[in-house]
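Before anything else, here's the structure in question.
Moving on, here comes chain A:
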Amino acid sequence: MNPYNYLYVAGLLFTIGAIGVVVRRNAIVVFMCIELMLNAANLTLVTFARINGTLEGQVTAFFTMVVAACEVVVGLAIIVTIYRSRRSASIDDASLLKR
Partner candidate 1 sequence: MNALTLLGLLPLLGALLVSVIPNDQVIRIKQAALATTLLVALSAILMWFNFDAANTSYQFVQVAEWIPSFGINYAVGVDGLSLVLILLSVLLTPIVVLAGWNESEGGRWSAKVFYILILVLETMMIGVFAATDVFLFYVFFEAMLIPVYFLIGGYGSGERAAAAVKFLLYSLFGGLLMLASIIGLFVISSKNGGATFDITKLSEMHNYMSSTTQNLLFLGFFIAFAIKAPVWPLHTWLPDAAASATPGTSVLLLGVLDKVGTFGMIRFCLSLFPDASKTFTPIILVFAVISIVYGAFLAIGARDIKRLIAYTSISHFGFITMGIFAMTTQGHSGATLYMFNHGFSTAALFLVAGWMISRRKSSTIADFGGLQRVTPVMAWSFFIAGMSSLALPGLSSFVSEFLVLVGTFTRYPVAAVIATFGIVLAALYILIPVQKALHGPTTPGNENLADLNLREKIAIGPVLAVIIALGFYPAPLLNVINPASAHVIESQGFSDPLPSEGAGK
Partner candidate 2 sequence: MVTSNSLVYLIALPLLGATILLLAGRRADKWGHILATLMSASSFAVGLYQLSAMLGRSTEERAISQKLFSWINVASFQVDAGLLLDQLSICFVLLITGVGTLIHVYSISYMAHDENRRRFFAYLNLFVAAMLLLVLGDSYLNLYVGWEGVGLASYLLIGFWNQKPAYATASKKAFVMNRIGDMGLSFAIMIAFATLGTVSFVGVKEASHNASQTALTAIGIMLLVAATGKSAQFPLQAWLGDAMAGPTPVSALIHAATMVTAGVYLIVRSNFIFDAAPTAQLLVVIVGAITLLFGALVGTAKDDIKKALAASTMSQIGYMVLGAGLGPAGYAFAIMHLLTHGFFKAGMFLGAGSVMHGMNDTVDMRKYGALRKFMPITFVTFGLGYLAIIGVPPFAGFYSKDLIIETAFNAGGAKGIILGGAALLGAAITAFYMSRVMILTFTSPQRWDEDAHPHESPILMWLPMAILAIGSVTSGFLFARGDALAHWLQPVFGEHGAEHSEEHLFSPIVVSAMALVAVAIGVAIAVIKYQLSEVAATAPENVSIFTRIARKDLLQDSFNEAVFMRPGQALTRVLVKGDDVVIDGAVRGIGRTALGAGSALRTSQTGFARSYAALILIGAIALIAGIWVVTQ
């Protein structure tokens, strides 16, 4: 199969993720869209590793996964905390960064 097709899928996934981040308000959904983008990047890395016949891309993909896992832990914790204190998971409500 033409490996470039994987890249098209990755591009599609990334676009969906990016649009999701910008358009959706719910923090959980935004979070999942970020994961989508990360995985799109992972897919690209693996694909290029395949195309070039080297291992670096795959190794990097593992790194990304680890980082993504950590991020999920921290991120979900923050979201849950915010939800507990504000009864809302909308990220537009949490605009305290302004001050």
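As a convention for this text, contacts are C-beta pairs under 8 Å (C-beta built on N, C-alpha and C of every residue); 3 or more make two chains touch, one makes a residue touch a chain; residues count from 1.
The set was built so that all candidates are chains of the complex that A comes from, given by their letters.
Treat the numbers as computed from the prediction; the structure is a model and nothing was measured.
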Of 1 or 2, the one touching chain A somewhere in this complex: 2
Residues of chain A defined as touching candidate 2 within the complex: 18, 21-22, 25, 30, 91-92, 94-99
